[in-house]
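Here is subunit A:
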Amino acid sequence: MVIKTIFSGFGGQGVIMMGYLLATAGMYEEKHVTCLPSYGAEVRGGTANCTVVISSEEIASPVASEPEYAVLMNNPSLFRFQNQVQSGGTIFLNSSMIESRPIRGDLEIYEIPANDLAKQLPNNKVSNIIMLGAFIKKTEVVSLDTMTHALRETFGHKNPTIFKSNKTALLLGYDYLK
Partner candidate 1 sequence: MRRVFSRPKSLKKTPFHYCPGCGHSILHRIIGEVIDEMNLQEKIIGIPPAGCAVLAYFYFDIDMGEASHGRAAALATGMKRAQPDKVVFTYQGDGDIAAIGTAETIHAAARGENFTTIFVNNGVYGMTGGQMAPTTILGQSTTTSPGGRKERRDGFPINLSEMLAVAKGSAYIERTAVNSPANILKTKKAIAKAFRVQLEGHGFSLVEVLSPCPTNWKMDTLEACKWIDEVMTLHFPLGVLKDITGAKKDGH
Partner candidate 2 sequence: MRGNHVVAEAAVRAGCRFYFGYPITPQNEVPEYMSERLSKVEGGVFIQAESEVASIHMVIGASMAGGRVMTSSSGPGISLKQEGISFLSALELPAVIVNMSRGGPGLGNIAPSQSDYFQATRGGGHGDYRNIVLAPNSCQELANLTYEAFNLADKYRTPVIILGDGMLGQMMEPVELPPEVQIKKLPHKDWTLTGAKGRPSRFIRSLILDPFEEEEHNWKLMRKYERIIKDETRWETSFMDDAKLVVVAFGIAARIAKGAIKRMREEGQKVGLIRPISLWPFPQKAIKELTKKVKHFFVFEMNMGQMLEDVKLALEGNGEVHFYGRPGGIILTPLEISRVISSYYYQKRLG
């Protein structure tokens, strides 16, 4: 089993953090993981993206030419990655920010109004975590428990309230998709 996921959005939308959390959670489930963020001049002002590979065996390449999943946070990301996702793959799109829809008919699409959902929360800078919640609900790449654990390990030692607000966001996204 090899699952490749691309996360993409504007710099500052927490794209790298989504990838990092998914890779961390995969690691806790004792899978092989790689996480490759875009870097350098590429990320200045443009889209930032991050590729996560989770596998039951040794990973050959951290680059995914045909990912199973894409989590897209803004319009440019949709244009850049909609044609890369493999046939039968799934796109999770942040419908608060993305007006267009993929023209391909062979993909499963989930729309999550992440920014609007985030506005319901006291800390509204968590749209990425909402997307992540919806993502793990549908893909079951990692369990909700493991992801919560990854959140705690990543944020808990800095500030318990940040962990709490992220956990709320994760659940909100998780429960948003039925």
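Going forward, a residue touches a chain if its C-beta (ideal position, glycine included) is under 8 Å from a C-beta of that chain, and two chains touch if they have at least 3 such contacts; residues count from 1.
The candidates came about this way: all candidates are chains of the complex that A comes from, given by their letters.
Bear in mind that the values here come from a model prediction, so they are computed numbers and not experimental data.
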item: In-complex contact of subunit A, chosen from 1 or 2; value: 2
item: Footprint of candidate 2 on subunit A - complex, ascending; value: 20, 23, 27, 33-37, 39-42, 58-66
